[in-house]
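Just one protein chain is left out here, and the rest sit where they should.
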Amino acid sequence: MLSQQLLNALTLGSVYALFALGFTLVFGVLAVINLSHGAVFMVGSYTALFVVTRFEMPLWLGMLAAMMASGTLGLLIDVLILKRLRARNAPHLIPMIATIGVAITLSSMAQGLFGAEIMRFPEGTIPAGEFIVGDMHVRAIELGIVGIAFAMMAALLLAIRRTQLGRALRAIAESPKAASLLGINVEGLFHGTSFVAAALGGLAGVLIGLDFNAITPLMGQPILHKGIAVIILGGMGDIRGALIAGLFLGFAEVMSKAYVSSQMGDAVAFGLLFLILLVRPSGLFGRVLERKA
Amino acid sequence: MEWLDNFWSTYNTLVYSIGVHALLALSIWLTLACGLLSMANAAFMGIGAYVSALLSLNAGWPFAAVLVAAGVAPALVALIIGIPTLRLSGVYLAMATLAFGEVVRITVLNLEITGGPEGLNGIPQSTQGWHIVAILAFVVYGLTRMQRSRVGRAFESIREDDVAASLMGIDVARYKLFAFVLGAAMAGVAGGLNAHFTFFISPREYGFENAVDILTMAVLGGTGSLVGPMLGAAILTLLPELLRFLNEFRGIFNGIVLVLVVLFLPKGIWEPRRIKALFARGGGK
Partner (left out) sequence: MLSIHNLGKHFGGLSVLEDVSFEVPVGGIFGLIGPNGAGKTTVFNLVTGLLKPSSGKISFEGRDLAGLPPHLVTRLGIARTFQNIRIFKEMTLLENVMVGMHHHLRYGPAELFLNSRACRDAETRARQRAHELLSWVRLDHRAEMLADNLSLRRPARKLEFARGAGNRTQVAAARRAGGRHESLGKTVLMEEIRNICQRGFSVFLIEHDMRFVMGVCERIAVLNFGRIIAEEAPTRSATIPT
């Protein structure tokens, strides 16, 4: 029973971590809390669903399409909105408000187009295999989710730690001005970061859609709130912190639902977040990465 | 005067809503005025609504006392959570208040006394038009007085640069707490008024979207003056009625308005200071 819950926690937590990764990346590099990340996640889910049902493509193509669609959306948000706000040197709450607007627009658009009811992947899309390890039922899809999420996170971490591009990104995170003086194409990397972050968010959307097999226009909102909890717990802009905190939140949520109260699971997560913010404003693992204007 | 009666019976809820929304928009304006983005005002409204509804339904308190409680209860909560939270700056504060709002919503959703997801039904319809008008007038007068005083200047200086403000002898922490608590009380009273004319309340009305709606009203109208948030509240209450033909797509409008205002009208629709400054400079630089 406990091992089964641990597996559930790992699956949920790895998706939270993947979602939060893009979220925290954007904060670290662009210094923007992008509250449209949840809506982008939802768009990823629907894209995969449509590629699979309308065009009868295999699931992996659906995932790829979801990443491209979400990534492009993220890029558009950056080019059309965030870039203008940067140019104007708007106070840091302003981009946050603008991305709230984007989130509302996207989710009401989805509601208008697809209605409020839950949509599901058709039978046979989701690999149905199941292994029994000890007394534990392991669904193939769960393994897939955990595998994909970890592979993506490892790739991103490696890229940031080891490549020239990663070094450029870290330079920007310290100071965009200094980075541009060093000849780094700051705007270009802002766009690139927005694309990658949104693509990861879209992929997380597909994975959650597969895990619960339920896609709705408003699915982005609870995960956005979880994502906020994760990046605060992990320390804003801290990628490794987001990974650990994502897993931690998945664990806390599954365990409190299983052993405390099925209804209050979410309240536990946010109560925890609220308390941690009071004690450690820079997050559990974080150092404050705040750029003073 | 028959048309007036007809008009009133058709549109009275709309007029009530404008008043209540104006009160809410002013409550977030107050926190924004000293540079705090609080996403907790919908939750404070909810606390006010539930406390007042329960007092009316279960304790049979008179309406005036109920309204006072609707303001005092969230103010006390704001005081307790405000002392530690307001140390947080900018985005952290927004996140913390957002988390707090979620805790309130989920708690209300799961408590027995609040009626869970079904909410509370059969709240007496005690709110009269003049109640809303009188309270709004009282609040606007008070805020106007405040704005033209040392308190208003202190808020403005904190919003612009809180370190410099503290070096002007201003107790920054106290003013922030004051704005947060007063904003909570206003939102709570709005919640109490609202609960006592809609007859029915449920946790759905006090979530994240509602916090965003309140914020949108203030940002759309403009936070440079008191007129702005009220204007924003009126526009965003009336527009959905005018846009009925858009059906499910109506929500899109709110989102697009928010984005466009932020991009193209950073000071909101109503921005008296720039206009005044323009004249003071004799028609521009």
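Per-chain residue numbering starts at 1, and chain names A and B are given in the order in which the chains are listed.
Following the convention adopted for this analysis, contacts are C-beta pairs under 8 Å (C-beta built on N, C-alpha and C of every residue); 3 or more make two chains touch, one makes a residue touch a chain.
Please read all numbers here as calculations on a predicted model, not as lab measurements.
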Message: With touch defined as in the header, list the contact partners of the absent chain among those displayed.
response: B
Option from B:54, B:136 or B:172 whose C-beta touches the chain left out: B:172
Query: Looking at the whole complex, which of B:154, B:179 or B:259 touches the chain that is not displayed?
result: B:154
Statement: Touch rule applied to subunit B and the missing chain gives residues 142, 145-146, 148-151, 153-154, 156-157, 160-161, 163-172, 273, 277, 280-281, 285
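Rule of thumb we're sticking to: only the chains that are shown with their structure count from here on.
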Field: Rounded Å distance, subunit A centre to subunit B centre (Cα mean)
entry: 30
Statement: The subunit A residues in contact with subunit B across the complex are 33, 81, 84-85, 88, 90, 92-94, 96-98, 100-109, 111-112, 115, 221, 225, 228-229, 232, 236, 261, 263-264, 266-267, 270-271, 273-274, 277-278, 281, 290
Query: In their complex, what parts of subunit B are in touch with subunit A?
result: 37, 84-85, 87-92, 94-96, 98-100, 102-103, 106-107, 109-110, 208-209, 212, 215-216, 219, 247-252, 254-259, 262-263, 266
